[in-house]
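Only one protein chain is missing; all other protein chains are in place.
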Amino acid sequence: MTATTVPKAPGLKLPVNLILGAVLVALVIGAAALSLLWTPHDYTAMNVRNKFAAPDATFWLGTDQLGRDLVSQLMVGARNSMAVALAAVLLGGSIGTALGLLAAAIGGWVEDLVMRIADIGFAFPALLFAIMLAAVFGPSLTNAVLAIAFINIPVFARVSRAAANQIWTREYVAAARAAGLNRFAISRDHILPNIAAPVIVQATIEFAVAILAEAALSYLGLGAQPPSPTWGRMLSEAQTLMYQAPQLAIYPGLCIVIAVMGFGLLGDGLRDVTDPRLVRER
Amino acid sequence: MGYFLLRRSVGFVLTLLAVSVVVFAVMNVLPGDPALTILGLDATEDALQALRDQLGLNDPLLIRYWSWITHALVGDFGVSHSFRVPVSDLIAERLPMTISLAVSGMIFTVILALILGIAAAANHRKAGDWGVMFVSQLGIAIPAFWLAMLLVLIFAVNLRWLPPGGFPGWSDPVAAMRALILPTVALALVQSSVLARVTRSSALEVMRQDYVRTARATGFSRQRVLWRHVLPNALVPIVTIVGMQFAALVTGTIVIENVFYLPGLGRLIFQSIANRDLPTVQALVMLFAAIVVTANFIVDLLYLVIDPRLKARA
Amino acid sequence: MILEVRNVTRRYRLPRRALLQPPPVLVAVENASLTLERGQTLGIVGESGSGKSTLARMVMAFEAPDEGTIRFDGKDLNRLSSGELRRLRQQFQMVFQDPYGSLDPRRTVGWSIAEPLRVLDAPDAAKRVDEALTQVGLRAADAAKYPHEFSGGQRQRIAIARAIVTRPALLVADEAVSALDVSVQAQILNLLMDLQDELGLAMLFISHDLAVVASICDHLMVMQHGKTLESGPAHSVLAAPSHAYTRSLLTAAGA
Amino acid sequence: MFELDRFSVAFDTATALREASLTISPGDRLGVVGESGSGKTMLALSLMGMAPDAAQVSGRLLIDGNDMASASESEWQRLRARKVAMIFQEPMSALNPLRRVGDTVADPLRIHLNMSNAQAEARALDLFREVGIPNPEARLRQFPHEMSGGQRQRVLIALALACDPALLIADEPTTALDANVKLRITHLLVRLAEQRGMALLFISHDLASVARATKDILVMYGGDIVERGPTQEVLKAPAHPYTRGLLGARPDPAPHQRGADGKRARLPTIPGTVPALHDLAPGCRFSGRCPIERPECATVRPAMRDLGHRSAACHALEVPA
Partner (left out) sequence: ETKLVVGLQQEPTSLDPTADATASIDGMLTQNVYESLTTVAPSGEVLPQLADSWTVSDDGLTYTFKLAQGVKYHDGTDFDSADVLFAFKRAMAEDSTNPSKSIFKPIASVEAPDAGTVVITLKNKDAFFLFNLAQGDASIVAEESVDGNATTPIGTGAFKYDSWTRGDRLTLVKNPDWRHAADVQVDKVEFRFIADAAAAAAALLSDEIDAYPGFPAPEMLPQFESDPRFSVNVGSTEGEVILAMNNSKPPFNNVEVRRAVSTAIDRDEIIEGAMYGVAVPIGSFYPPHGKAYVDLTAVYPHDAEKAKKMFEDAGVAGTTMTLRVPPFAYATRSAEIIQAELKEAGIDAKVENVEWGFWLDEVYKKQNYDMTIIAHTSPNDMGNFAKGPKYFYGYDDAKFNALWDNISTEADETKRNELLKEGQRYLTDQAVHAFLFQMPQISIIKTNVKGFWQSSPVLFQPLAGITVN
């Protein structure tokens, strides 16, 4: 008697964006992971006299302005940029989302307070914060991550609060209250999973922002310290080489685009397969 | 509504106050001596000391903060340490640039995003939709300064259609608008891509609503339904994001103003932080905070305009 | 007496019309009183906006009345600490109107049903979920499925299973069958009656459909604009309504 | 004037309407009843040319003799509102919350009938009066959230009537309303249909409303039309076992006392639940729940059998007395 109205399983038809996104992300993460074990050359090995070398059998993509192997630099750059972006987004995202959830859960003056703090975070130049961290703890990639995470907090706080407020009006939340759950348990069990979609979308956007923010901080000496490359730093260093060696800007730029698009598509795809409403619609 | 206004105004003042305390504290724990930055490596110690006295840097922190905040309350933001002119003059000089840029960026963002987002929603799961989703994903991924360089290379250096940078001021509106085109695109493309996606998903959400079906049943064309019924209802989430984006555009000017050598606030705050010009940094951060809070406030008011139902909840 | 609502009033402050005027106040529920014994069903009928759901929310202690008291099993709900209230909540549960909105789409049905048990740390949670599912006419295996895999009627059964899994003394059903079609509605009503017989449930049954109320309620309360128009044993109210509104409802439903 | 001929609406995962044949002529008032998911809404949407994009439509749909089954969206746009109009189930959400209701009603008048703003507004006012909205002048300028459910439903009716359609489809127009309002709306629809000589397709699972509103009735189950005939006759003496089950399940407003054992009488129900529409059993959809099931029911789809001026699709049909 349990003839449920399960629609015929749509096979294993995963959305294109999910597959494409997963492939791109795997590519980037793979390269980053591989760089821990192996790179075609020592990424710090320079040979100034062989700068801007054209691609050949030894240097697959040629060399950079100091004669270092571009492939190796890009691989190690993948590792560093991924670390920055993922860490910053995870950190800022989780704090921000937690704040947003808290604001929505408690409401009233707490919500006001959290949102005003978020305003302050919005208004406060990340640059100033990065300089402060560098000044107090010395410049490092970690501090760059912290600074970027910091600018992410208010963004996620806003997005998650808005989404959470909507979910709080749903009847299943009232049902959970009736079940005796307190606000924190409800936030954890019901609100968080159901605001995942907008939060994930925001995370993919912030992911791109983080990679580029690191570049901007590196430019001021507040990001990754030499000799570790990041894509952002490679890109900003290649700015003035646009006319002479455009490939030095194109490759890291392409890497950034690939990584960001990969995570973006993956995020879209994940939302498409996890949102039951979209599943139903299909 | 009155209560709402009151609560927001109190929030506004408290926010600015908190910002001022934080900036003041941060600027003071930062290593870096404004006097040394101004006078350079060859300055003698007594010259430095004299300048510090002049700038009031030798007073205790609290006294400096108190004097600053009491003056700020009456609209006097002090004299810039490095430029030696009233900070308010500095800001007044540069504000038009940044506002022009941010506003044109906002206009560009909104128009492009609405067109693309609605077009994508209208062609849900068709080529147009995929196209917009792909292009917007790309738009998010392209670094702003990188895009800026590319635009300059193509449109200023090679084609010579537009100037590579600089801002002639509004006395010559045509020149001013031409000068704004490239920076606007570089500044706003990312935001526009983000907004296009928000527009699309929020339009799709609205298109599932019953009243859209009613409108179609009334025999209206797709276009009419989209612009008359879907868009206005999709605006609430769009406006939320737009409010955040305005703040992002204002802060985004830091990079863009450098690449296009535009005389705006972004570059000013960058310089002032480097110069440890406390009064200027302080005033600018307060200004940014005010802009952010005001933008959010305007968004809240816009909700009321957009959605008559919300008037009941304010 | 399991539930006693005494002289309860609930006002909502509406937005100010002008800056200097005091905000208008909407009295959603005015001076409402009711009592409910174990194993009995009280029906509340009334037009849309008459304050039925507001009353239900107050009984569920989701919001507090501005005046009056609500006692559950002798305890004043609004005097309890939040911990005590949470522990007491297993004793009174609610079934909502919307069979689609009242289940978290991202959780399996079993998870949702077990939710009140987790709060209690009940050791035999899995067993009780199976039991509850069987009681509402579903299978234990259905626990692993997601809400969107069920029909509206089945979801309402799931919602009821969640409400009875803690073996509550009181069930508040706010328009629990309004969204269902006739044959499913009949099944659910029968189910509620079965449960009442089996568990000795008291029920607060909210509806705007007199026919439905008539088939299940012992007592009846008619509301309009927040006021209680009349109340009493169901058969006497239905047979001899004292208020014109009740009469009009009856004529509309009959005929 | 409207004719469906072996018309089907199918999705990848379900057949929502299976080879339905049906005609609607001017002045008809036809009720459609059936369990949730039986295809009532899909039938209505098909007549509006608004079946979901995902649906595959087959068969013929003739409107004034033109086959519209494969008509383009713009051809349909010309017909909607003027030839056929629809009011939807949920009055709370079927109105654009951001438009004043007067504008919503005036829109089709301006667009389809090229009325000026003033003309359209005057006409909207007339319509508001006609559907019985109190104080219509002021109501024109209100937003949906400022009106009660019954009033909103009237606005929707006014909107549907605006361009004087030949057929008005009402898809569960009263489900969300309380008994008084339900009654009034039902009477209003009947009155309007009679005054205007308009055909009415009244969809509901509330049998009492259908009984009041319609001359003929169509019973649907699992995508099939299982019975049709004059409303009063069908309700009095249902031919199809499903129709009988449906009628039996309806609660009646007389007070039910508890029995001697302290228990109350259960309502009669149809055992089992609606089959999933993707279980494309070749036979009768009702088989498995049917109290009078025969061996062939599971394998052979019963044809519509003519019973004088009514018909039903059942192998075990007892010709009513």
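A few comments on the model shown:
Labels for the chains are A, B, C and D, by order of writing; each one numbers its residues from 1.
Keep this in mind: a contact is a pair of C-beta atoms (placed from the backbone, for glycine too) under 8 Å apart; a residue touches a chain by one contact, two chains touch by 3 or more.
Bear in mind that the values here come from a model prediction, so they are computed numbers and not experimental data.
Note on the chain not shown: across the whole complex it touches A, B. For the chain left out of this panel, the touching residue among B:14, B:115, B:138 or B:274 is B:274. Of the options A:131, A:162, A:175 or A:195, the residue whose C-beta touches the omitted chain is A:131.
In the full complex, the hidden chain is touched by chain B at residues 30-33, 36-44, 46-47, 50-51, 53-54, 80, 82-85, 90, 93-94, 97, 149, 152-153, 156-157, 160, 163-167, 169, 257-264, 267-268, 271, 273-277. Although one chain is not displayed, its contacts with chain A can still be listed: residues 44-46, 48-49, 51, 65-67, 131, 134-135, 138-139, 218-222, 225-227, 239-244.
The working rule: only the chains that are shown with their structure count from here on.
Any chain touching chain B that also touches chain C appears here: A, D. Distances between chain centres, each the mean of the C-alpha atoms, put B farthest from chain C.
Rounded to a whole number, the gap between the C-alpha centres of chain A and chain B is 22 angstrom. Each of the following residues of chain B touches two or more other chains: 312. Annotation for chain C: residues 151, 154 touch two or more other chains. On the chain A side of its complex with chain C, the touching residues are 1-2, 4-6, 170-172, 174-182, 185, 189-190, 193-194, 274, 276-277, 279-280. Within the complex, the chain D residues that touch chain B are 48, 50, 73-74, 76-82, 85-86, 88-90, 93-99, 107-108, 111-112, 143, 145, 156, 159-160, 162-163. On the side of chain C, the complex with chain A involves touching residues 60, 62, 82, 86-87, 89-90, 92-94, 96-98, 101-107, 112, 115-116, 119-120, 137-139, 141-142, 145-151, 154, 159, 162-163, 166.
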